[in-house]
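Let me give you the structure first, and then I'll get to my questions.
The other protein chains are all here in position, but one chain of the complex has been omitted.
Should a chain be cited, it is by its letter among A and B, assigned in written order, with residues numbered from 1 in that chain.
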Amino acid sequence: MSLDFSTGDPRFAVDRPALIARLSVVLPADALLTVEEDLRPYECDGLTAYRCLPSLVALPENEAQVRAILRICHELRVPVVPRGTATGLSGGATPHPDAVVVSMARLKKILRVDPFSRTAVVQPGVRNLAVSEAAAPYGLYYAPDPSSQIACTIGGNVAENSGGVHCLKYGLTVHNVLRVRGLTIDGESVEFGSAALDAAGYDLLALINGSEGLLTLLTEVTVRLTPKPPLAQVVIASFADVRRAGEAVARIIAAGIIPAGLEMMDKKAIHAVEPYVKAGYNLDAEAILLCESDGTPEEVAEEIVRVVEVLDNSGASEIRVSQSEVERLRFWAGRKAAFPAVGRVTPDYLCMDGTIPRKRLADMLEAIEALSRKYALRCANVFHAGDGNLHPLIMYDANQAGELERAVAFGAEILELSVRFGGTITGEHGVGLEKIDLMAEQFASGEIAAFHRLKAAFDEDGLLNPGKGVPTLARCREYTLARAGTAPVTFVAPKS
Amino acid sequence: METHLADFIKDTAEGREADAILRACVHCGFCNATCPTFQLLGDELDGPRGRIYLIKQLLEGRPVSEKTQCHLDRCLSCRSCETTCPSGVNYYRLLVIGRGLVEQRVPRSLAARATRLLLTEAVPRRWIFAPSVRVGRLLRACLPAKLAEKVPDIVTAKPWPRPAAHRRRMIVLAGCVQSTLTPNTNAAAARVLDRLGIALFEAPGAGCCGAMRHHLHAKAPALDDIRRVIDAWWPHLENGVEGVVMTASGCGAHVRDYGVLLRHDPAYAEKAARIAAMTRDVSEVLASEQEALSRLLRESGTDRAGRRVAFHSPCTLQHWQQIRGVVEGLLAAAGYRIVPIADAHLCCGSAGSYSISQPLLARQLRDNKLAAMTASAPDVLVTANVGCQTHLQSGGTTPVRHWIELIDERLNGVC
Partner (left out) sequence: MIDTLETLTENWADRVAETADRGGTLAIRGGGSKAFYGGPELGEPFDVRANRGIVAYEPTELVVTARAGTLLNDLQAALAEQGQFLPFEPPHFSDLATVGGMLATALSGPRRQAVGAVRDFVLGVKVLTGTGEILSFGGQVMKNVAGYDVSRLMAGSLGTLGLILEVSLKVLPLPAAEKSLRLTMDESGALDRLNRWAGQPLPISASAWHDGVLTLRLSGAVAAVAAAQRTLPGDALADDEATVFWSSIREQTHAFFAGDAPLWRLSLPSAAAPQALGATLIEWGGAQRWWRGGDAQAIRAAGAVVGGHATLFRATDAMKAEYGVFQPLSGPLLRIHRKLKHAFDPRGVFNPGRLYPDF
């Protein structure tokens, strides 16, 4: 089968043989993939519904090679799609038919761990968990802990401004990164942030966090390390109905408690993970809450008493407190493996990422239940409840015609509702390809136009990760008309 | 994951099995994080998620070349990815199916075939392997470094216990490689079990368990190996022998799979399944005798306790047999101090014949493993499989031993 480039963007007229010839000079043979057999496994990230065969894949192993690739692509007007380890759930690293996918997975050196200044300098392909492992001997760790932390890269984390189960108390990626070195599309080095707590000029570091690979390619990151609390304990509360669980979340915060983590799983999620982790979750519960407390033993004891009291008053049917570090980790293991574990009960799922005010959690759960009936698709719920960040996992079977389309429409309704509840379409997974149309739900054309101008300040020709993050204005108009009922809705068609 | 299997395989038993495995994968990438080859090479194609995709392409009827073959060859079959996968993807089964198909479609070079032949034919045969090692040892000084490190030292075994009239008897596999390279392992196991009132013996004629040929896709000869083992053991098992003890986790993992491997052989299916069920790793046997063992340890005068031990758990123990923490528990109970080693889930690169077919990767993995094991300067390095033991040994000067020898020393003193 030959590669079909006819679907590419007319803006990019890529001379592929010339590109290959140029890249082969700057990359070793095993660092440039050019044939379909090798390229196909790169066609998607963690969002498998959206796929696209890349033109080429480059696997640089140092910054000089990355720079050389960018220079060539910039000169030849070839788009570039940065990629970490492709655990992304919004299609941020999904290839573009004209683009070179630049995989950063080989830049995985931990350059420095400095316990005295509590910082680590790492290459972008270093896995999130590897940073904490390297810091552990010093009693330190890297606080943001996305559930994918075993596999996702720091570069990807910065690009998505990833959160984790402990970010209610310890912040998102943007709160834990001090400095980022990047390369602009023309291969020029830029530094955002500094070795200090702030930098001169605009806060570009904040802007780079969550920019989804659209502004620069990140080549080095300095992260802040946090001292490990002497003790952490997690309370698991079971509830006989989800509404109560949702309300308990709001009550904990209302009581002035900021737990280290506050997560929720509903029955379908519990049933999916329990066989894998054997955490001992209550299989009869309609929902469980995991509420973590950390600090000195006295502090933890004090907080746990208060948490248990609130949970008790909120109608929890069973409350357990982890009695050892091993047990605590087991309780969390289930939460962290929740998405893929759902793969045990369904061939495919779409993971939504809306964020809403906490007080609407219960309403949202009920709405999702109703939508689940409407679309005749099951949905498991896993929430970063403390932040109001929802991850409904819409289960579908990609091999059944029409199911994906139904799942996409189901998801869109959830996200529209998130916006209506005063929230956002994405809390931490990014817009990527997946939610690009829904941006029009949340932003008017003025903001979208401003985003495009902002992008142009970094990448005038729009070569970095084209088609992601921000919709074209034309596309926004189309979508808005469609939602108003005057034109048919067309979502980004997942390609097979 | 969405799949569209091609007609040639869609409706076969293998096709249906492969499809179910593919569909279970949700492409989360967790497995890549614990895959030794992905960690070294950083290419999606050299990690489980990519290999699954390569096999999917193959099953969907897309063309396949030596490129796919190369990435599948690089897989160590360590199954670390399966331990990690929350979605329960049976990667190894899919790999076996995929490799089988690739083998049919992509011809190998003459040299590659010759190496494979040598491995499938010579190593499992004790009468060829043992003398070759001896000759190799004599010549090692003249060999190039790369080959010389492949020629292992021969350790002489301490004596087996004198035959005792124990009521309880168990079979231990002599094994093809182990009996030549590390004969003290079975001897030590026998001495330890002897103290526990269990007589251990090697049944003559069993030979190789078949794992070596199996992993090199020599399907029929591999099954013949199994039948020969069964024939050698069966009379004893019918005659009141309690079970089979494995001292090499690689062989153990394979023997435990006998039932599945011979399920279509009417003459052997039942026996194979029974043997698989009666087989336990020596660590499991000891753990079930923990009480008696603790008593003996208390009584034993020789106290080498407090020594710091780095234990490399072979993939065939921790991932294939999912036995984790048992050996560590036994050693700790015997008074040894287990030092934690980084990336303990990673393969040491031995992986059957891998060190011969993929020498570069095998050496990198070995050196990384040795570095991790020796990071906190332990007194002893141990493992639980002869392959890992000799492979690790080839990379360093500190002796690498089987952990059972440490228990033996505590119970029976150093001879």
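One rule holds in what follows: a residue touches a chain if its C-beta (ideal position, glycine included) is under 8 Å from a C-beta of that chain, and two chains touch if they have at least 3 such contacts.
Note that the structure is a prediction, hence the values are computed from the model and not measured.
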{"item": "Which displayed chains the hidden chain touches across the whole complex", "value": "A"}
{"item": "Selected residue (touches chain absent from view) among A:67, A:127, A:358 or A:475", "value": "A:358"}
{"item": "Given A:35, A:254 or A:283, the one touching the chain that is not displayed", "value": "A:254"}
{"item": "Residue among A:18, A:64, A:195 or A:473 touching the omitted chain", "value": "A:195"}
{"item": "Absent chain, residues of chain A that touch it", "value": "114-119, 138-140, 160-161, 163, 167-168, 171-172, 174-175, 179, 184, 188-191, 194-204, 206-207, 209-211, 215, 227-230, 250, 253-254, 256-258, 295-296, 298-299, 301-303, 355-359, 384, 387-389, 422-431, 435, 439, 442-444, 446-447, 450-451, 453-458, 469-470"}
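Here is the rule we go by: only the chains that are shown with their structure count from here on.
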{"item": "Computed distance of Cα centres, chain B from chain A, in Å", "value": "38"}
{"item": "Complex contact set, residues of chain A against chain B", "value": "1, 30, 33, 35-38, 40-42, 44-46, 48-49, 59, 61, 85-87, 103, 105-106, 108, 125, 127, 129, 133, 148, 150-152, 273, 275-277, 337-344, 347-349, 398-399, 496"}
{"item": "In the complex with chain A, residue positions of chain B that touch it", "value": "1-4, 23-30, 32-34, 42-45, 49-50, 53-54, 57, 62-65, 67-68, 84-89, 342"}
